[in-house]
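Below, a portion of the complex is reproduced, with chain positions unchanged.
The chains carry the letters A, B, C and D, assigned in the order they are written, with residues numbered from 1 in each.
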Amino acid sequence: MSDTIRPDGRTAPDLRTVTIERGWSEQAEGSALISFGRTRVLCTASFTNGVPRWMAGQGKGWVTAEYSMLPRSTNERMGRESVKGKIGGRTHEISRLIGRSLRAVVDMKALGENTLVIDCDVLQADGGTRTAAITGAYVALADAIEWGRAQGFIAKKATPLIDSVAAVSVGIVDGEPRLDLEYREDSRAETDMNVVVTGRGLFVEVQGTAEGAPFDRRELGELLDLAVAGAAELTELQTAAFAAELAK
Amino acid sequence: MSDTIRPDGRTAPDLRTVTIERGWSEQAEGSALISFGRTRVLCTASFTNGVPRWMAGQGKGWVTAEYSMLPRSTNERMGRESVKGKIGGRTHEISRLIGRSLRAVVDMKALGENTLVIDCDVLQADGGTRTAAITGAYVALADAIEWGRAQGFIAKKATPLIDSVAAVSVGIVDGEPRLDLEYREDSRAETDMNVVVTGRGLFVEVQGTAEGAPFDRRELGELLDLAVAGAAELTELQTAAFAAELAK
Amino acid sequence: MSDTIRPDGRTAPDLRTVTIERGWSEQAEGSALISFGRTRVLCTASFTNGVPRWMAGQGKGWVTAEYSMLPRSTNERMGRESVKGKIGGRTHEISRLIGRSLRAVVDMKALGENTLVIDCDVLQADGGTRTAAITGAYVALADAIEWGRAQGFIAKKATPLIDSVAAVSVGIVDGEPRLDLEYREDSRAETDMNVVVTGRGLFVEVQGTAEGAPFDRRELGELLDLAVAGAAELTELQTAAFAAELAK
Amino acid sequence: MSDTIRPDGRTAPDLRTVTIERGWSEQAEGSALISFGRTRVLCTASFTNGVPRWMAGQGKGWVTAEYSMLPRSTNERMGRESVKGKIGGRTHEISRLIGRSLRAVVDMKALGENTLVIDCDVLQADGGTRTAAITGAYVALADAIEWGRAQGFIAKKATPLIDSVAAVSVGIVDGEPRLDLEYREDSRAETDMNVVVTGRGLFVEVQGTAEGAPFDRRELGELLDLAVAGAAELTELQTAAFAAELAK
């Protein structure tokens, strides 16, 4: 890997500064305001005892997620999807990705007939909003599950969370694989990949896209190396956030 | 006025603690994260040189606003309006109110052919979201106008802002007129009124609604007295925010 | 108050000619075709025994309203909201206002588990459509409640209507406070206010908006004086309509 | 044909009482409030100089129609299509039928680059709303065309209307062909047919539907006989309406 200095002073395998304000919301059962550099996402987890009617009686829970961007989270204001009356493909795609990523580390039987809805609202966007959202959503989810346990909705000895989960983007910019792209890099990356990794280092999602030129097996390998290392750092930051006291 | 102590320790004519974080957003031309107690609204102002086609060539500008609540800003999660595919009546009503309130203090000729869109997104709701939104929106608007002037889109000597504007709720709870209701009070108020007042103390909007019993002329008078005093305090806080340095 | 003669020959404190054709519809349980000058609104009240599921079992009724304008009720044809696929903010706002105004004079316990939907369709618009709608809606509502009583859905001795309600607009035009603005006046009013008043003279809604210049306390007082007097006249006309025989 | 007396006292080949209040609207360029018995439809014609962009420059005009029912025009309240956010199939179908029927008697070249939108809003429904709408729409259309000529938008000597048009329903009830079905008959007709006929007696639309049992060629013939005679009566009533003075 080269010694290029990136636009914000980082080297290729560096994450941006990541902060996690756990318990930011006084209303939600779990929440986190997470920043990956200038990207800021408010993640809230809403716990409901019970499941949608079509799932009732199976002794299993449900976890789902919704992602959205504030209209002026970006450099140019985007129209609101509520005003347009429909949700765009990108929003749908990311909401689904977050939901799948979280469900991969939840034991639905252990969760019991409880529903968790995780909302990830991007307050400010500078690349990597989906990976920040997944990383923060896990923190909100874990706290909401503990809330549910404290309320008696989840059995004392149940272990609904079988692993933790975090996500990071990697990409090839100017021919060089880099970790955690900010917007300026992302917009000119040849290849862009979002990788969702559990605390134990297993893959939940690998989504690589050739934006410019198609990529080969070796490049894919280098990107995955970077991603796995970056995700391990994020896992440590999540652990540190749980160790700290709740903001609220 | 009685000496009742309110749920959070205030007396009837007290505002909640109000904070204004000016320049919270690094993307918008103007912004403020405003809190009225636990109510927190992120206001961003987006400046565009030019006006919608139907207004072009008249030498006048345009100011509009959109209000929205995050799904878990409230105690119970609400469905997203983007998912439902339509905007509710309350959202429409408040967006229109914010827009009218801001336009009342803007000289559209002095603004020139420029457009300002103010987004007010409620991050946490505990009563008074529309009044916090108006009060914060004015701060974001003023900064965006100065940005536009610095860019040369507004004439050096033009005065697009002819006054400032702030808003506060008042209501009759347990027979007593009170200022700046939090949610617990608001939900059982007999009468609820939102008052929008300029820095010079003139009314822009007076919206009083009998939620329980209809009200008489004397009660209306007492509510207006409270509101005018509360709005004057908010005007001072706006002034203080402009005196402080920008967060960004 | 000055002696200005208004565009249609009235003086400042005059209502337009108001007519109420009670029982205009042969289908609805209650109805009124009301005219405020050239403004004509068809109000129908639909009575249903029972309440929406989320209200069932509480022994209380429900009253709601929907307002709409025919596309060519106005001087220029407007597109239909059904064709656009969404309801505009103004329509939402007025529907909610009418509903709140009616509910303020209904004792939901006395109404019992019955639902009333009031439709106010503007056939011709010349200013003051929302105030005509509220005034006519009350007439339709009262007749539908009597229909429900005759059918045995409401107890013989119950008094669901605890007061009557009427509404009128007032505004400042050319510096002069005037009652019941027609469109030509409304479109150039500096301040515009809609006031909903019960038969006993109490306020249900006061919605004042500075369209041009903000207004002061004295102007607000004068407008309220005009409105209270105008609403009292409308109350008398409602009473006269009930005294007359039903059209149908 | 038998001598059955129908629910409202008519014999099989009788129209209901038809009235046409020409010029009911003070806003539209042409209008008619038409009644076929208890069915009442307000038809307004909106004249615009110019045509939609995709038609410009061809020297031809355009005529279109929109049909809608007020929610409580019927015996049971129907939800508003604007609230549902979509237009039902029946509404679409009838709007298209009205438009085609009117266009069949308009010479688009003679109309010149002018657009007419005809709105047919059913205020009260008792069967035959689409046929009443077509019959009334023609009256509104003709007056709006004369308005356009008076304004100089249509050449003095042009003849945009090459014929008149009216419509009537026929159906087989209890084995008997009958003219102009009211709702009680329509809802139990075995076969239902709407026939649109020009003033000269030619067919514009023949829409026959077996609601119960399929029909044979002889029945089809009898229904057409009835319809042609009924339409001729309607043509006379239209002529009489034009002979009378305008309401406005």
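Throughout what follows, a contact is a pair of C-beta atoms (placed from the backbone, for glycine too) under 8 Å apart; a residue touches a chain by one contact, two chains touch by 3 or more.
Since this is a predicted model, take the numbers as computed values, not measurements.
Of the identical chains in this model, 4 are shown in place, and the full complex in the file is built from 6 copies.
Just so we're on the same page, only the chains that are shown with their structure count from here on.
Think of each touching pair as a link: the shortest run of links from chain A to chain C has 2 of them.
Centre-to-centre spacing of chain B and chain C amounts to 28 Å, using the average Cα coordinate of each chain.
With centres set at the average Cα position, the gap from chain C to chain D is 33 Å.
Contact with two or more other chains is made by residues 85 of chain D. Interchain contacts link the chains end to end along an open line, per the touch definition above. Each chain pair that touches appears in this list: A-B, B-C, C-D.
Against chain B, in their complex, chain C makes its touches with residues 86-90, 92-93, 95-96, 100, 104, 163, 193, 198, 200-210, 213-217, 220, 224.
On the side of chain D, the complex with chain C involves touching residues 25-28, 31, 38, 42, 44, 46, 48, 66, 68, 70-75, 77, 80-87, 91, 117, 119, 121, 123-125.
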